[in-house]
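Excluded from the complex is one protein chain; the other protein chains are retained at their positions.
Think of it as A, B, C, D and E in the order they're written, each chain with its own count starting at 1.
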Amino acid sequence: MTDLVTVGESMLRLSPPDHQRLEAMDELDVHVAGAESNVAVAAQRLGLDAAWVSKLPDSPLGRRVTSALGNHGVDADVVWDDDARMGTYYVEMAGKPRGTDVIYDRADAAVTSATADELATDRIAEADAFYTSGITPALSETLLETTTDLLELAAENDTTTVFDVNYRSKLWSPAEARDTLEDLFEDIDVLVVAVRDARAVLDREGDAEAIARDLADEFDFDLTLVTRGGEGSLALHEGEAFEQGVFEAEEYDTVGTGDAFVGGFLASWLDGESVPDALEYGAATASLKRTIPGDIALVTPDEVEQVVESGEQSGISR
Amino acid sequence: MTDLVTVGESMLRLSPPDHQRLEAMDELDVHVAGAESNVAVAAQRLGLDAAWVSKLPDSPLGRRVTSALGNHGVDADVVWDDDARMGTYYVEMAGKPRGTDVIYDRADAAVTSATADELATDRIAEADAFYTSGITPALSETLLETTTDLLELAAENDTTTVFDVNYRSKLWSPAEARDTLEDLFEDIDVLVVAVRDARAVLDREGDAEAIARDLADEFDFDLTLVTRGGEGSLALHEGEAFEQGVFEAEEYDTVGTGDAFVGGFLASWLDGESVPDALEYGAATASLKRTIPGDIALVTPDEVEQVVESGEQSGISR
Amino acid sequence: MTDLVTVGESMLRLSPPDHQRLEAMDELDVHVAGAESNVAVAAQRLGLDAAWVSKLPDSPLGRRVTSALGNHGVDADVVWDDDARMGTYYVEMAGKPRGTDVIYDRADAAVTSATADELATDRIAEADAFYTSGITPALSETLLETTTDLLELAAENDTTTVFDVNYRSKLWSPAEARDTLEDLFEDIDVLVVAVRDARAVLDREGDAEAIARDLADEFDFDLTLVTRGGEGSLALHEGEAFEQGVFEAEEYDTVGTGDAFVGGFLASWLDGESVPDALEYGAATASLKRTIPGDIALVTPDEVEQVVESGEQSGISR
Amino acid sequence: MTDLVTVGESMLRLSPPDHQRLEAMDELDVHVAGAESNVAVAAQRLGLDAAWVSKLPDSPLGRRVTSALGNHGVDADVVWDDDARMGTYYVEMAGKPRGTDVIYDRADAAVTSATADELATDRIAEADAFYTSGITPALSETLLETTTDLLELAAENDTTTVFDVNYRSKLWSPAEARDTLEDLFEDIDVLVVAVRDARAVLDREGDAEAIARDLADEFDFDLTLVTRGGEGSLALHEGEAFEQGVFEAEEYDTVGTGDAFVGGFLASWLDGESVPDALEYGAATASLKRTIPGDIALVTPDEVEQVVESGEQSGISR
Amino acid sequence: MTDLVTVGESMLRLSPPDHQRLEAMDELDVHVAGAESNVAVAAQRLGLDAAWVSKLPDSPLGRRVTSALGNHGVDADVVWDDDARMGTYYVEMAGKPRGTDVIYDRADAAVTSATADELATDRIAEADAFYTSGITPALSETLLETTTDLLELAAENDTTTVFDVNYRSKLWSPAEARDTLEDLFEDIDVLVVAVRDARAVLDREGDAEAIARDLADEFDFDLTLVTRGGEGSLALHEGEAFEQGVFEAEEYDTVGTGDAFVGGFLASWLDGESVPDALEYGAATASLKRTIPGDIALVTPDEVEQVVESGEQSGISR
Partner (left out) sequence: MTDLVTVGESMLRLSPPDHQRLEAMDELDVHVAGAESNVAVAAQRLGLDAAWVSKLPDSPLGRRVTSALGNHGVDADVVWDDDARMGTYYVEMAGKPRGTDVIYDRADAAVTSATADELATDRIAEADAFYTSGITPALSETLLETTTDLLELAAENDTTTVFDVNYRSKLWSPAEARDTLEDLFEDIDVLVVAVRDARAVLDREGDAEAIARDLADEFDFDLTLVTRGGEGSLALHEGEAFEQGVFEAEEYDTVGTGDAFVGGFLASWLDGESVPDALEYGAATASLKRTIPGDIALVTPDEVEQVVESGEQSGISR
């Protein structure tokens, strides 16, 4: 049996090396990236039995994705599409005052036509937990239906549903996102949301705890995780709030930090650890990710535990 | 005034280095490629004043294209599109028994919506010659109309129209291509066609000369160029046939050889040289291209002339 | 159930890029290589369900190996050793008059202490076929015992045993090899041997067919495969000899060609194809391998079938 | 008509990657660099119509320079020299305590023989502004004469003359520089000078404003720009002094920052913006440059405007 | 005559570029590294006549080492071993919270069997100074004997003996190290020890000066150097203590900093400079090393002197 099933898009991330600009690029580094596959990889590496369920073009480009997940032992259960294209995105990484720039080229990717009928839904029914993010329903009408169907299916089968809001302004407006997401929240057990998305998209106010309490009250989440970037995270579980700081890291590539946090948290929490311990485990995983090139948390349980033990963290506000 | 205006798509060509397979790629080399921009570059480098007219996304990816053409002094007269995507293609280069494999990802590229109204048609009206290829009308309904409009416009303004059949089986069927192209042939002065396309797409029979005579008779071309790969080329002009062999080359990257041939031919012929001299100049340009990485004939007039003088060629069948 | 289980060593192959000499190297390309893992990868990619069973150091270097096999979906069932080292080898690739030079650094690798007790022998008992090569018993006394035990176990469980002689002069002398291997032949169903090893190590005489008949008679093999490098291969099955030529290839990296042949042959033969069809499938797989960097046959069934259909081969002597 | 014409040397900048030392280099990254071509590129990218006028060897090395400027649409109007060499310089980039080390190899470069007679002086006569730097007259006796001639020509034609002192201690002594430059100041409208050069070369005292007033009084400049490295810049115009801070940047390659500042300033000021707005625009351009590899400000007007709006800056002392 | 002879192991250091993890490496950068050869290189580059005496495999891998030392003019006087292997180590460099990880693969390296009889001991007898480190006796029983023999030999010939404790926890326990090293101290003139090793291995207490006095009293060292990482170093000579701070550096690769310090100190001190001047020279050499990729202090005397003169340092506690 699989502990965790994730469903979503995984893309080829194309980024010029050595701070080159896209306009002047002669080479591109290729990575495989996607919130849901990132979470599956982190969870698998940290001890869960994880599967990623999706749809890909039946081409070397599609196989590039499953090959990358195979590196980490994640079971990629994929519908192969003969015609559709592979989603990609271009990333130009830079420091201030430029910041990282992303150009998505994901329209009409194979995954956008994935229906619940064709995906390996039996795996979700049998799993401990099912994870997807707000990116998935934003990608196409079909995927919105699919997301709805899969969350219902999970709920019916007592599979814990975990959902990361992951708002992407290049995919939809805050208003569209709010309307769609709040409909989905009904079938969600664990919500993950960045404090800035809670404010700008979900229209919540107050500090992280206030927001968590507000959301939990309204949608009856079992567990509400609010992330606050460099200021750590907060979990609300059975009425009790737990805060977690950020472990210090020399940053090399910060893309994928949030997914590493969720993957680490789930690896610990689904393994039976307490919410505060799982939060700390997720924060340690996230700090390691920031030192590693690519979107993936290429870490081991030993390394995460060493970070937890080392205890160097900042950002706990109380 | 511009000597030669070309209209068509230019893409990012993404190819893994060092014989890596796409399925295992970690890096991609980036080149800019497109039949019409390749022809413009070769012609400009060899002495013409050339412009490339097209439509591109208003992004670093689109500017990557104009930047590449600027290297060679080609004037890129471009409509910038705020939304549409950049066309790309992946190339895996290999020898026997694999051969070179191409995956196009060009659907919905910015250029597919380019209309004659928005493009810089005044440049065509004022130019000596206008060049496009059979790829352009195959890309979208809009581009088929645009191609028709531009050929008419050129004809009305006594701009010589040059058209390379350039059949691409991944874009349309032979039957579709034949029907469409034969409608366009009416406004075409100079036809370039590979002998295998003449047979498989245009349904012609016989050797290169028979095919050239057949096409010239039916469509009343001023000049008909039939290319035969490693066996050279043939020109039919005012009833007289001229054959041209292939200059020997150590092949490093053969993509773009046909465009180099056309660009070299036009640079010489539009400069007033005779058809057989222009054929030889085109063949020499093509042989140099095969030694150069990327799609573009990065050559100088001196180099082409040295090849012509060296005279080492094969493939003349008479 | 697993179709094919292979047991043996897999190493890090370190080779300087761009024809650099080891003495002057500034960089090394890293690949994962080993006869038994190569065969498992080729077989898995071509349709079998393959597992590789071995022992590795519990370190990033050991995980580099399982990660590489995971790319291709091979199930690596590994005993992790806390102390022992990772085997490596250095390769300097060059053409005539140098040829490829190999420096092994595999003494005391983790695998050399692997016993049948600790390895996942149940997988062999349940598999259709078990493959190892003459490299395995040559690596250590322990591995010789383990090889003997595993072949017996397979025989007892009606798992087809496939053995490639794969003589390595840097590991043992011809006399040592012959004595050891002939003891093992008793439990072997399918023998693969290069004609030069049959002569120099196994002391056989005559052409490939004579050698195959001689070996089959003495050791009662169900199937005897004799490979002849550029001159193709020969199979002897139920008294009938089948010859197979070599498909032409532009060679880029020839290391691993023999393993690709065996992997391709087994993928076809264990899937129920006839011996001559499987031979042809193996030969096509081997020709593709020669165009690909690294030791692994990074191919698809479609590609192998296209080579088979293209039919360009040489070296059939009848 | 061209808005801005610059005249000066452009060189090949050769720098070992990855912090390698020149003594141990195996590779060199190649960029094209020169104060005057850098200013032309920045100005062209930011909206002006800019030309660079110079002399280059008629070789692939010379064409490497015009090709690089063509990337950005700068019109390179060049005299081609059949014999003379290409100027180069080697750069070793390092942090404290080493700092960046430069080895010039520019003696006898083609440009050192460039006379006003052979250069495209008509372009200067017709332009809005003409820019050169103190490097140009320091390179050769001939170029000193040429600089004098061109400044006079510009003055006669009401072309605004912009001059950056840009003192290079490897080219001449402070005393030589002062004598020569002060003779040139007569025909200069806009002077740019680093505060340290104003002190060490031009023998001025006091703070930036005092220096600006002193120079403007003596030489009757319309506009005097004093740059102060990390502490920002000051402009004196019609008796009024304007200060500008530095926008914060994560530095990747600081070479060319000063040229980016001047290019940005001119793009804004020649387009009709006020002096303080142009100063801010130049400072924003300079901050972006520091994040980009190579000497060139590979930026867009949008990016510069975003930096201006973001407003994060330091170093304003009042 | 040679000024300084060092004896010890030199290895191939294999490290993945660009922050890649070993588990995911596709390439490895190759450097040559070893405390004793690092010290010899630094000393030779800074003016001494230095030789490195050791044993290497007679292979391209062994020659890779002597070739690297030849770059800097160090005389490598080596016993060539036909059979033994080359020691290597893998380094993964990362910032917090990971830190740099090292996997040694040096067991059974050629040097581990080196006896005093076969090494070029005459060079030690004739040299001004002999240097080795605590790594050497930790590598094998044979090398412990050899170290003992060489120190005795040096003592008998009035060659100054310099010994750096250089404790490596992956080679032996603190208790083993202490017992062994204290036996060796009898023949040592100059001891170098990190303050953390003095405490954890040699069981000393107090601050650097107290430790130096304690050790000097017990073992009668002529000179005792205690290094304190980022807090500088302290020398005790003829009862007088001298402190030295650390020159600031932008760190790029900190491996080999300690060896650079010792090499710089010896170059100055053996050349007749005072202890405090030599300390400062060593500290300056160490600061430069931190800016340079690889283990080696690729510096010149001019550069070291400029750092000394610049005087920017921190960490002097009094």
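We adopt the following convention: a contact is a pair of C-beta atoms (placed from the backbone, for glycine too) under 8 Å apart; a residue touches a chain by one contact, two chains touch by 3 or more.
Remember, it's a predicted structure, so these values are computed and weren't measured experimentally.
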{"item": "Displayed partners of the chain not shown (whole complex)", "value": "B, C, D, E"}
{"item": "Residue among D:28, D:79, D:155 or D:210 that touches the chain left out of view", "value": "D:28"}
{"item": "Of D:19, D:85 or D:168, the residue in touch with the unshown chain", "value": "D:85"}
{"item": "For chain C, the residues touching the chain missing from this view", "value": "18-21, 23-24, 94-98"}
{"item": "On chain D, residues whose C-beta touches the chain left out of the figure", "value": "14, 21-30, 59-61, 63-64, 67, 85-86, 88, 90, 92, 101, 103, 105, 107-108"}
{"item": "Residues from chain E at the interface with the omitted partner, ascending", "value": "66-68, 70-73"}
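Everything that follows uses one rule, which is that only the chains that are shown with their structure count from here on.
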{"item": "Shared interface partners, meaning chains that touch chain A and chain E", "value": "C, D"}
{"item": "Same-residue or different-residue interface between chain A and chain B, half as cut-off", "value": "same"}
{"item": "Interchain centroid distance [CA atoms averaged], chain A/chain C, Å", "value": "41"}
{"item": "Centre-to-centre distance between chain E and chain C (centres being mean Cα positions), rounded to whole Å", "value": "45"}
{"item": "Chain C and chain D: spacing of chain centres that average the CA atoms, whole Å", "value": "63"}
{"item": "Where chain A touches two or more other chains, by residue", "value": "21, 23-24, 67, 71"}
